[in-house]
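Got a structure for you, written out below as structure tokens; questions coming shortly.
What you see is the complex with one protein chain gone and the rest in place.
A, B and C label the chains in the order they appear, each numbered from 1.
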Amino acid sequence: MGLRSSREIPLGGVGFKLSTEVKTGDWRAMRPVIDQNKCTKCLLCWLYCPEPAIIWDGVKVEVDYNYCKGCGICAHECPVKAISMIPEVGGE
Amino acid sequence: MWTASNIVAVAAAYGGKYAQSFPAFGPERSGAPVLSFTRISDEPIEAHSMIYEPDILVILDYTLLSPKIIEGLKPGGVIVTNYPGDVNFVFESLGIKRGDYRVLLVPASKLALEILKIKATNTAMIGGLLRLGYVVKFEDVKKAVMERFSGQVAERNIILIERAMNETIEV
Amino acid sequence: MSTQPTSKTRAQYKLWIFEPGKREPLPLIFNLRQLAEQRTSIMLPGHRMCAGCTAPLVVKLASFAFRGPTIVVSPTGCLEVSTSIYPWTSWAVPWIHSAFENAAATASGIYAAINALKKTGRLKYDHVDVVVFAGDGGTYDIGFQALSGMAERGDDVLYILYDNEAYMNTGIQRSGGTPKFAWTTTTPVGSVMPGKIQHKKPIAEIMVAHKIPYVATGTPAHWLDFIKKVRKGLEVNGPAFIHALASCDRGWRVEEALSVEVLRRAVDTCYFPLWEWSPETGYLLTDRSLAIARNPSLKQPIEKYLEIQGRFRHLLRPENRELVKQLQEYVDAVWEDLLRRASNAPR
Partner (left out) sequence: MSIAEVVPRYPKEKQKMMMLNGDEAVAYAVKQSYVDVVAAYPITPQTIIVEKFSEFVANGEVHTEFIHVESEHSAMSACIGAAAAGARAFTSTCSQGLALMAEMLYIASGLRLPVVMAVTNRALSAPINIHSDHSDAYLMRDSGWIMLFVENVQEAYDTTIQAFKIAEHSEVQLPVSVHLDGFFLSHTMENLYILPDEAVYEFLGGPRKLVKVKVEYFDEELDYALNPARPLSMGMLAFYDYYFEIKIQQVEAMKRAEKVIREVNEEWYKLTGRKYGDGLVDAYAISDAEIAIVVMGSSAGTVRSVAKKLREKGVKVGVLRIRSIRPFPHKTVAELLKDVKLVAVLDRAASPGSFGALYLDIISSLYNQKERPIVVDYIYGLGGRDLSPQLVYKLVEDLEEGLKRGFAPEEEVVRYLGVRE
């Protein structure tokens, strides 16, 4: 994506894009993986995710790996230990 | 001090003139000797400097009378001063002779105490200026005083100015 | 686009859009499923806060308490720089940053503008809230004058301090909010200095002394308590101040996954008691701190808080036992004092 000229950007340096375009998932060293069998859908992981990168679609809880930075708060806070942190490298 | 200067300027404006009034650009403390200036003209006034060679010098406090105070006064200029009742005191203090300048004496302190019950000689001195006839008109001064003060204070000041005008003597 | 996603889709990252007009305040939701289905954070993902930072949690949880149209102000700081790297913004609400020491003054200006525009019929909302999210540097130190001025004037602004207890944005330098004995890059642990030698400024107490309508403490770990307090802060007529402790993995030397846990321990040890204050009620303990007051056996020793933080690691060495004792005594004294003042503490 090319950078814009001074004529092509809005006034006063206002942000003209949303950070949802920025995929911070590539920061991740550890990947949270949810064991859907253990998950009780209490949504504490959703609550405590700072990105936010936990999605509740009404049926199940999922991680949005586009943004998840792999901090592991979800895994620690999960009361039933349904989330495990797997190293990214070789973890797939 | 600045009050007198402002009232004269406002009165001049009511009389259709251009006028300018400003304090000396020095620290002001209540009661300390201060200077203020008034320019009156038929033309718009451009200068924004202090006045160094006045046509008229108005002295509110006769204890300030000294030869130094009239430095810069134009030859043939006018001195309008408050005085303690003693005519010679004025000439001696200023170090001038009769005839050097036009000198108008206003019993401002006496009248202010009598009418306002305070020693504020500001407005009384305007009476002295009115006596000159050509600076501002009494009607315009009255209007300016009414604008500056209200009620009894305005009324008393107008009485004071009128008395001062009538009791000013030229020596 | 609207504030309340109706479909149960992945489109959970939304702008908050309020068209002009009158409306009821958004209801508070305490059921997590309903919350997850009906609310989104005002902070969008893709922000560049560190992994495990809890400042975004402060913002996210606070936004679950928002009533409707809201303008957000941030002073310079971690939260500000990481959410506004040009051209990408992470803010789903109108947001402004202008400088470091002036968030409260900027908010006052916005509040005044809202009043003037409403008065003259040019702003067609019945209410617009103004909320500040500021760090400890911008609150305790450089921004304190503006904050105090805003409080004195009584401007209707909710000021939320996310306190990570040092200048983290510039690389962990000590601030007026850094606790005693904490290591920072400007209070290194040396042979004669055991980290910072002063206690942190009692900022929330100072705001109480301003006699504003509402002051409270909170942490994102105690989310229900925090959301309720944010709503109260918005509802009062006049300035409100909420002091939220917000852990910083980098600065506190805490494992990322323990970011929320450490806040829980701060409260469990009474290092950071949860309370609220208003001129009508005085001090009231809340949530876990109220439970501890009722059942003192729940109170944990200060080591429980210190032991998971690298910034206090030196205190756990045997020769520094005396320092830990000092810290415990200080925490106890502050806690006892709070118990005396809190009208709902058991006598």
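Just so it is clear, contacts are C-beta pairs under 8 Å (C-beta built on N, C-alpha and C of every residue); 3 or more make two chains touch, one makes a residue touch a chain.
Predicted model, so just to flag it, every value in this text is computed and none were measured.
Partners of the chain left out, restricted to shown chains and counted across the full complex, are A, B, C. Among C:Ala107, C:Ala244, C:Ala257 or C:Val324, only C:Ala107 touches the chain that is left out of the view.
From the options C:Phe64, C:Trp91 or C:Tyr159, the residue with contact to the chain not on display is C:Trp91. Mapped onto chain B, the interface with the missing chain covers residues 6, 9-10, 13, 18-23, 25, 27, 45-50, 52. The omitted chain makes contact with chain A at the following residues, 3-6, 9-18.
Interface with the hidden chain, as seen from chain C, comprises residues 15-20, 68-71, 73, 80-81, 84-87, 89, 91-99, 101-102, 104-117, 119-120, 122-123, 125, 128, 145-146, 148-149, 152-153, 155.
Here is the rule we use: only the chains that are shown with their structure count from here on.
Averaged C-alpha coordinates put the centre of chain B at 65 Å from the centre of chain C. Separating the CA-averaged centres of chain A and chain C is a span of 22 Å.
Chain C makes touch with chain A in their complex at residues 8-10, 12-13, 15, 32-33, 35-37, 41, 43-57, 60-61, 83-91, 220, 223, 249, 255-261. Touching chain C in their complex are the following residues of chain A: 9, 13, 15-24, 27-28, 41-44, 46-48, 50-53, 55-59, 64, 66-67, 69-73, 75-77, 85.
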